[in-house]
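With one protein chain held back, the other chains of the complex are shown just where they sit.
Chain lettering (A, B and C) follows the sequence in which the chains are written, and residue indices restart at 1 in each chain.
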Amino acid sequence: MKRPTSTRGKAYISFIVVMIILAVIQPLLPPYYRFLLTEIMIYAIFALGYDLLLGYTGLLSFGHSLLFGFGCYGFAWMMRFYGMPFWPALAIAVIVTTALAAGVGAVCVRTSGIYFAIITFIFSFVLFYIFLSLVPITGGDDGFTFIPPPVDLGFISLEFGPVMLYYLALFWMAVAYIVCRRIVSSPFGRVMLAIRENDMRARCLGYNTYGCKVVVFMMSGLFAGLSGGLFAYLNHFVNAHYFEMYRSLFVLIWTMFGGVGTLVGPMLGAGIITLLTDYLSTLFRMQWGGVHLIILGIILIVITIFLPKGILSIPERVRRRAKKEA
Amino acid sequence: MVASAVIASGILNGVVWGLIIIVISLGMCLILGLMEIVNMAHGEFYMAGAVVSFYIVQWTGNWWLSLPIAFAVLAVMGLGWERGVLKHVEGDVIRTIIVTFGMSLIIMYTAHLNIVFGATSYRIPNPVPFNIVLPWFTYSGFRTVSGIIAVAILVALLLFLFKTKFGLWIRAGRTDKEMTSAMGIDIGKVSVATFMIGSAIAGIAGALVVSVAAVNTYMGMEALVYAFLVVIIGGLGSLKGTVIAGFIVAMVDSLGGILLTPLWAKVILLSILIAILVFRPKGIYGVWGE
Amino acid sequence: MKYSLTSEKPAERRNFLKYAATAIVCGVVAGVGGYFGGAAAVPAGVETTVTKTIGGAGETVTATKTVTGPATTVTKTVGEEIPAPEGAPIKLGYQNDLTGMLDLFGRSQDVGFHSAVDYVNELGGIDGRPVEAITEDTEGKADIGMEKFRKMVLEDGCVAIMGSTSSGIVTASLPLAKEFKIPYLSVGAMSHRLTGGTPGREGFTDVGNRWHFRLVSQVATQVAGYKEYGFEHIGKKWSTMYWDYSWGQSHDYMWTEAADEYGGEIVSHIPIPLGTADFYPYAAKIPPEAEAVYPVLLGAASIGYLTSIHESGYDRELGFVICLLDGIEAETLAEIVEGCWTIEYYPRELEGCKATGMGPETDFYRERCRIDEHGFIQPEGWMATNSHTWPAWENVFMMKEAIENTGWKSAADNELIIKYLEDDLMLKRSKAYPLGDGWLRKEDHQGLFPHWISKLDSNGRVEVVEKLPVSKIAYPVPKGVDYSTQEL
Partner (left out) sequence: MASEFILETKGLTKAFGGLKALTDVNLTLRAGELRALIGPNGAGKSTLINHIIGRLHPTSGKIFFKGEDITGIPTYKALGKGISSTFQTTNVFPRLTVRENVWIAAQSPAKRRLNPLVHYKSLKDVEKQVDKVLKWVHLERIADEPAGERSHGEQRVLEIALGVATEPDLLLLDEPTQGMAAKESVDIARLVKLISKDRTIMLIEHNIDFVMQVVESITVLHNGSILVEGTPKEISDNEQVQKVYLGEE
């Protein structure tokens, strides 16, 4: 696992460059890939929050779809039932999700390791089931749509549209990244690392690790809620399947694929995996279904075995290889 | 109000189904306990067992024959995956989760191709064509038989674990890897064996339900959820806990299905889980935690 | 029927690169197209339907008017030498669930869709332009379904999207269809709400819009069709047993309403968690006084249900089995399905079709879709979900008809297609519409067509008991629903 301090400066610069590039190339993108990129940037926020939990605090959550889906529903409900404008709805989505994370976290964080993973998984599973059967409120597996309101910036109100969504997602991803960066390099970030490395010792050094873990879980819930709200806004649709397990799995995969504990990695992972899945499924669209998923499985296994630290560790490996030869 | 006969048969079914769930979960429990691998592909092994058994019945028409064959095939499969893939990531919980998930994708969707099994669901004709008729209610003969078989498997497994040298190694490895390997036992070998047994048991469980529940390529997911529930309530890697938890889960499902709505059954399961978490964070008989 | 099939056909079906070749070949096979359309008169049943359910003379006029609609197509093709299709291909997208819980349906639809497109190309394409079939896999997930919808429209430039089997995906895609002004012909999604629905009871019922048509049976048509037979011939006291999510819940309460209507009674409602493996507890829950069971299950679940019912020694009538046997080889269930009814939206057995007066069109359709006389897709030999294969086939021809009769030139004219289709379009029996007697209702864009009540015998063969004419299927238009008045 990379130490955040060492990559900090580099990450910042490359991030700013990437931001500028993303902002500039938007007009050049074909509409579909502009949409896909928007989606990816929203996923990236989700992955960021997840990395705080897994990469920096060492808590392997396996039910993050719970928080993501709840963010989606929080936003959609505000739209659907109260016809709220964009910002309040988003705020409420985030708050509600964070609150839920506090509750679930308070129970789950009592455990650690595999227990934590499985328990969070069961939580998300049961909530998925409940949402599936409470059709009048949630729409069950049919879900429901809503009219996406414009984003009001005070001086100007932006109509709902692909370009606006793109920059909205970009903006929030930038904010999320900067906030996460700040969190992990804050005193609290040190404590998170301490907990990841040696919970008991951290406790003996005067840190209430239980409380800290709950807070971290809430933080990652906050980002999940934000990304969920934006996702619901993007698709102006929610259904119970947003709670399904594959989402929890994929955020884990993004994180590991990109490089756990390096905020950039998970975002990168989200992008690559999403594009890869999309490409494969189109490549095999004339065959019987499932071929692309088989191939995805193979790729996952290969990457996980040969790149344990994710693709971000490639340059480092190359350097080490070079050093060995020299 | 529900008739007493219904409740009685519900309880009986809870027991039988509980036994099947236990057989499913035991494999996972072993693997989790010794190798600390959360086997996301466990459900797929169970599904594969069902598919194998289905084809055996198709070709030979003999369900009993399919039990040992499913066992053997899945054992070999387990061996392959362990040696080929898992041993590269052993000891790293997160990576094993991703790798086993990859495995489950591969297994599930390979079975899913029309040339292998396809998307349809099949059932094999009931190999035990009689029902157990008591004066006040009847119960399926086949379920009873599969319950008995499940018990047999349990007993066999326990004998293996507690009476043979190999079983001793497995249990030793579960409590303290370092010590065990220090005693000159090849922990790698033990792991392989454990994984093989674990998947083989899942396979037999699959063969057991072929006639009760239909075979299709998605049956694995549900089984996985049950296995997780059982393992977590029972306490990771604890055989005793797994058995008890298996019965609890099956009973809540069975009776909850009869007396309440399934929604409530699920809610109750969750509350049991939370209660256990709060009062016994290591599960009923947890043997190891962090 | 002699079922002949050349071995390389299946490969051809799936390989869209071969369409060019097909186009050149089609001059030779042009003769086949000679029958396209046919001159069958509109069956009386349909006329009465229109007047009966909608009422008012005006509609009767529209009805007769639309009858002449296809006729124009006929004159186009009959006897002429068909030129090879040329020019930019017209792309039809299929948002298909090739994986996921509903893939069973998706795969059969894939066959129907591609067979239809091949045939259309042999007929000289649509409006002289070749047709390109594009399928994307939704994995049965709403978000991916939406991705694919966008991809097929924005990347591939499809002029129309045919729909998914998952109501969730369709619900999600409806606003997109409106946004992109793309005709969206959903196939298989059975939620009542997509074309109206009952406010309150079914949660959110304002999902449908003018760009969406649904040519498939759904909760309302199913209940409308079967309630009479069910309560008259099978029993008064019913017990419903349904998957505890929107589709099942809709069925549950609509059947309950039907019970009140026919003086029947629902003695117990038994919801079943999605993905239950063991149905025994629920089967045991059926009260003794229930004369029949109304199960709302699919695929593996229905097998589990039937097994458990059988095991629990339930000896009374096994009532309607909505979609229960879709894609399941009933033969393998012989002893446990004996004497249970099912509903078909297209008879599985060829005899069933013949017995209810379906002609050579059915043979033709079955041959093109490689469906043998027992409903298996050959040569792979897997059981098709016959109730969902033909809508995939007919949708393609609906597009062909609409485009060729409206002078549609490019996606800019999509409104013409909508106007044409929603004009109480009659799908009269022909090679294009093998089922026949179909009717796209103007107000809620719901496709209405005959259903079949069948009974299973001791070898698990499905025998048609009765064919229900459209007049029985056509449930009243949900209150306040009239998409044709929405602006385009």
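One rule holds in what follows: a residue touches a chain if its C-beta (ideal position, glycine included) is under 8 Å from a C-beta of that chain, and two chains touch if they have at least 3 such contacts.
Note that this is a predicted model, so its numbers are computed, not measured.
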{"item": "Shown chains touched by the chain that is not drawn here", "value": "A"}
{"item": "Full-complex contact with the absent chain, from A:105, A:189, A:221 or A:297", "value": "A:189"}
{"item": "Of A:22, A:170, A:202 or A:295, the one touching the omitted chain in the full complex", "value": "A:202"}
{"item": "For chain A, residues in touch with the removed chain", "value": "1, 3, 5, 182-183, 185-191, 193-194, 197-198, 200-209, 212, 219"}
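Note that only the chains that are shown with their structure count from here on.
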{"item": "Touch-network distance, chain B to chain C, counted in steps", "value": "1"}
{"item": "Interchain centroid distance [CA atoms averaged], chain A/chain C, Å", "value": "38"}
{"item": "Centre distance in Å when chain A and chain B are each reduced to the mean of their C-alpha atoms", "value": "32"}
{"item": "Junction residues of chain A - those touching two or more other chains", "value": "129, 133, 288-290, 293"}
{"item": "Of all residues in chain B, the ones touching two or more other chains", "value": "109, 112, 114, 221, 262-263, 266"}
{"item": "Chain A partner contacts - residues on chain B that touch it in the complex", "value": "32, 36, 38, 40, 85, 88-89, 92-95, 97-99, 101-106, 108-110, 112-114, 221, 225, 228-229, 231-232, 236, 262-263, 266-267, 269-270, 273-274, 277-278, 281-283, 289-290"}
{"item": "Chain B partner contacts - residues on chain A that touch it in the complex", "value": "54, 60, 62, 107-108, 110-115, 117-119, 121-123, 125-126, 129-130, 133, 199, 245, 249, 252-253, 256, 260, 288-291, 293-294, 296-301, 304-305, 308"}
{"item": "For the chain C and chain A complex, residues of the former touching the latter", "value": "14-16, 96-100, 103, 106-107, 134-137, 139, 141-143, 146-147, 150-151, 154-155, 166-168, 171-172, 174-175, 191, 193, 200-204, 207, 244-246, 249, 271, 273-274"}
